[in-house]
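Take a look at the structure set out below.
Excluded from the complex is one protein chain; the other protein chains are retained at their positions.
Chain IDs A, B, C, D and E follow the sequence of writing; residue 1 opens each chain.
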Amino acid sequence: MTLMKNMTWYEFNERKDKDIVILPVGSVEQHGPHLPLYTDTIISEGFSSLLANRVNGIVMPSINYGYKSQPASGGGPLFPGTIDLNGSTLIAIVKDILEELIRDGVKKIVLINSHFENQAFLLEAIDLVSRTMPEGTKILMMSWWDLITQETIDKVFDEVEFPGWALEHAAITETSLVLKFAPDTVHMDRLIDEKIEEVPTYQVYPIPKDLVPKSGLLSIGRTSSKEKGDLIAKEALDGMVKVIKKEFT
Amino acid sequence: MTLMKNMTWYEFNERKDKDIVILPVGSVEQHGPHLPLYTDTIISEGFSSLLANRVNGIVMPSINYGYKSQPASGGGPLFPGTIDLNGSTLIAIVKDILEELIRDGVKKIVLINSHFENQAFLLEAIDLVSRTMPEGTKILMMSWWDLITQETIDKVFDEVEFPGWALEHAAITETSLVLKFAPDTVHMDRLIDEKIEEVPTYQVYPIPKDLVPKSGLLSIGRTSSKEKGDLIAKEALDGMVKVIKKEFT
Amino acid sequence: MTLMKNMTWYEFNERKDKDIVILPVGSVEQHGPHLPLYTDTIISEGFSSLLANRVNGIVMPSINYGYKSQPASGGGPLFPGTIDLNGSTLIAIVKDILEELIRDGVKKIVLINSHFENQAFLLEAIDLVSRTMPEGTKILMMSWWDLITQETIDKVFDEVEFPGWALEHAAITETSLVLKFAPDTVHMDRLIDEKIEEVPTYQVYPIPKDLVPKSGLLSIGRTSSKEKGDLIAKEALDGMVKVIKKEFT
Amino acid sequence: MTLMKNMTWYEFNERKDKDIVILPVGSVEQHGPHLPLYTDTIISEGFSSLLANRVNGIVMPSINYGYKSQPASGGGPLFPGTIDLNGSTLIAIVKDILEELIRDGVKKIVLINSHFENQAFLLEAIDLVSRTMPEGTKILMMSWWDLITQETIDKVFDEVEFPGWALEHAAITETSLVLKFAPDTVHMDRLIDEKIEEVPTYQVYPIPKDLVPKSGLLSIGRTSSKEKGDLIAKEALDGMVKVIKKEFT
Amino acid sequence: MTLMKNMTWYEFNERKDKDIVILPVGSVEQHGPHLPLYTDTIISEGFSSLLANRVNGIVMPSINYGYKSQPASGGGPLFPGTIDLNGSTLIAIVKDILEELIRDGVKKIVLINSHFENQAFLLEAIDLVSRTMPEGTKILMMSWWDLITQETIDKVFDEVEFPGWALEHAAITETSLVLKFAPDTVHMDRLIDEKIEEVPTYQVYPIPKDLVPKSGLLSIGRTSSKEKGDLIAKEALDGMVKVIKKEFT
Partner (left out) sequence: MTLMKNMTWYEFNERKDKDIVILPVGSVEQHGPHLPLYTDTIISEGFSSLLANRVNGIVMPSINYGYKSQPASGGGPLFPGTIDLNGSTLIAIVKDILEELIRDGVKKIVLINSHFENQAFLLEAIDLVSRTMPEGTKILMMSWWDLITQETIDKVFDEVEFPGWALEHAAITETSLVLKFAPDTVHMDRLIDEKIEEVPTYQVYPIPKDLVPKSGLLSIGRTSSKEKGDLIAKEALDGMVKVIKKEFT
């Protein structure tokens, strides 16, 4: 049993002070014509479940809405279906949940994030909580892409050039991961070969409508496959397990 | 297709300004020895899906953490696994999501709530949003129990006396609804015949540990059944459809 | 001497760590054509004074503005003269006052509330304060209607049917209590026989103008009398005294 | 009829868009051994009532808790019975009330303040509200001491030297005004001849316990009298009326 | 070495727990036709540097934006170039900086303020910080004008009458101080003989455009000189040193 949502409180209670509690963090954000709005949450939940299996962890219900999409990493706020939280809101949610876990006696907490824009605000929340948390409590935050080696990048980007992680939005790695975690939600036939033509070297507001392609695609998604998803997932997961072993033992 | 999370933004975009968007609101809260922590969210999601089918609606990803459990309606904050958000946090989440929907051009929004304690804070968020929302936009909030008639109550409480809605926590109606919506998560064999002995007529802080039974049960759950779940769901759903027809046409 | 406002700080100082401090919470809200805007505050102050006499308590100056009036329990925000605080504001006021009392060394605090809509926000404030308050401090919250028995309800609603507490707005119980506590402010000759025709089973925003009668009356007020006020006050007061004896000794 | 609290909403409704609405702002603060904790509120309410009579105004229920007492103008926070609101809380209350009045259609609003420390926070609230208020709305804030001439100061301080307004706490002017507005709450026999010996020329935290006399008196209160109260009240009131005539016609 | 901004962290680290840390607080605000927008910050930084030399202190980078200019002490918000922070913002900045110093182990902190309107909000921030700061930490706040004696006032106002400190905006004392601290930024040739004609005895919003002279001058600046700047600076500085000796030894 890894999903907290299906546990009774009796079951959670028995495990809370020794097992690792994993909080997936995602978003509701445009991911082009072929991927679902829940792409980031699907990936965070996918990794969290695999991880829980490996480290005997408990997966919490996701934080399923995330921080504001940015043009050069998510397409930006102008796409219908992208639901953006204010920074203060995301900080508050994460802070409240972490404080509740700590009050319950949980000592080992891991956030698995898949939405690039969430990072600064998740860390702000963790920082605020960490100032008063009892000794012996530890909170980790991991984003899967930070655990991918150059070797794997080379394999995954066999045809298409690697555009950098920020721009890898709705492109090869995310498409491959959703093909692995929730294949029924992917429409490979709708994928088109479009990408951001000129990567902006600055930010401008109001955000221009033509900064990113109309499709919302920032990089080429061609050559995505479940196999690449397996490859990425395996390496990121092994990395996560290694981190957890190091930090929690 | 009713689940927004599985939609691409293209799909959401086509329907956003004419279809009803439904936001399920739940909680992560103890529900006795036999029901999962996600009981409220399961019920809100269950109703939302049924409703979307009936009114051609779109179901958003849930607000899956809720306001603080209270002793006399949810057992209170002392049960591990109950994850309580502060009032200001819940208000902020709901406010942000509603404002994003409205910015996207959504005109018909329905919140389906199943967590008693959420009510005041959901309404506060809606009120704040409504002050600046464009004419023609309408937001409804419904809690399933408000749509149940005395006649149905009489049928459901055939053996056990109806304790009032606040106390119907982890008891016959919720158990029956989870038996309907997510039967695999119910452990009827663990259900025990326990209830709050003396319903408090006031609130006291710090919350005493012995205010509610150790099991977290507030009322008798015996006689729960999927059939009763069907009965309640049918009536509440019919009521919801009727409300929506009235308000949105 | 029961009113803190008339005390010098010397007088308050002598009693602060042993006596009960009572904080009346009211509202400024429409109460139909015959009752004053201060109805809730009058009732809270009335009960607080009686209670202070019985338990040797000190009555603080009231929190005299309350949370937003709701259509089905107060007529809603559209009536001129109804002055609604935001939820965060009411939480802040109550939190600050409680923390100041606690810093002063007060150990026994009782909130007497008469405005239905205040409840969730008062409890949120108390909860936040209670997390850091020193051991030995206790905060109670009481709403007079929670202390009324079915027997008394039957006596008070001898002619008119009891509509439930939420709807008992500007109706028999409140009118009777103001006839007791501040008879000069009641205009029985202006009372009309009007009530909400269809009690809403859901909330809708923007709040429709015709949801409640133009008078602001939600239930029938006929048969109100000072004698009924005495009856209700006596029972609620006895209940309050009993609660205080139980909790503070 | 000048007191809003005793009005029905019908009565308020008829006058709201043409009459001046007056909001008294006070505090709950130590005022030495001889004056009540409510001194500031008594004075604000006293002036507001007199003013309402002169300009056909409506007096709202007071904001009866104020900003934090400062050592050199109120004795500071260390006196039991002094109940200090945080700055953000006072701003929120005033902002909410003003916005409600404006939503109700009120055009002429006057705040009458008697607590020195409130000033900056009242103005902050008014400033925030004023940014979005409809044209034609005007908000005034008056503190009675700003309307007193040197001539009157000379008369009032016939024996004792005038220490400046900040230090005139619980001293001649306030004592005289309470002797006028609420004589029963004054204990002239308890007044002692004590004052702050060295007026601080800077602020230091933590606030030292010996910065002000133990009694909480900052200046000499001897020679206070109801007659002086009349004198001060007359001049301040005349000033207020003059201001209102100038600004609202 | 007195300027923290030029120190390495090694240098700051060595001195942090024994030396006095000085935080200058200023504003960006109109100061008439002849003084720079940074007048207040120039003066705060000037005093801070002199003070640091005398007491072996460390001068932090300034808080260089301040609270909202008021008509009768700074000309008000209508002058372009006056950049006003909200009260809550200024409180947050000061609170964060003080808490960081305290976390670093700093024990002796002094704020030097030169913007009249900042005072209440600086004190609010210090008060909030002081509630949880470790024993042995002390925070002072000084405004230079509080340290000027009547004797010096008489000397400085030899020709022009002293209008009181609030009105001494962009007038003799500030002009003289900037002539001392940053003479190149003063344009004596542009100074004109203008002042506020009728000092308001109340506040009104929206703030009228003709409340203060078009130049932004509130009082006569004629007779300003570097010599007067020296005189004022010497006395204020001696006062500051005396205060620091008293409080920190």
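List of remarks:
Note that a residue touches a chain if its C-beta (ideal position, glycine included) is under 8 Å from a C-beta of that chain, and two chains touch if they have at least 3 such contacts.
Not measured: the values here are computed from a predicted model.
The chain we do not see here touches A, E in the full complex. From the options E:Leu85, E:Leu122 or E:Leu211, the residue with contact to the unseen chain in the full assembly is E:Leu85. Only one of E:Asn6, E:Gln150 or E:Thr249 touches the absent chain when the whole complex is considered: E:Asn6.
Contact between subunit E and the absent chain runs through residues 4-10, 12-13, 16, 28, 30-38, 41, 60-62, 64-65, 79-86, 88-89, 92-93, 95-97, 100-101, 104-105, 184-185, 187, 190, 216. Hidden from this view is one chain, which touches subunit A at 68, 70, 77, 86-88, 91, 117, 119-121, 123-124, 126-130, 133, 138-143, 146-147, 201-207, 239, 243, 247.
Going forward, only the chains that are shown with their structure count from here on.
The best fit of Cα atoms from subunit B onto subunit E calls for a rotation angle of 180°, in steps of 5. Computed from the mean C-alpha positions, the centre of subunit A lies at a distance of 48 Å from the centre of subunit E. Taking the mean of the C-alpha atoms as each chain's centre, subunit A and subunit D sit 55 Å apart.
In whole angstrom, the spacing between the mean C-alpha positions of subunit D and subunit E is 28. For subunit E, no residue reaches two or more other chains under the stated contact definition.
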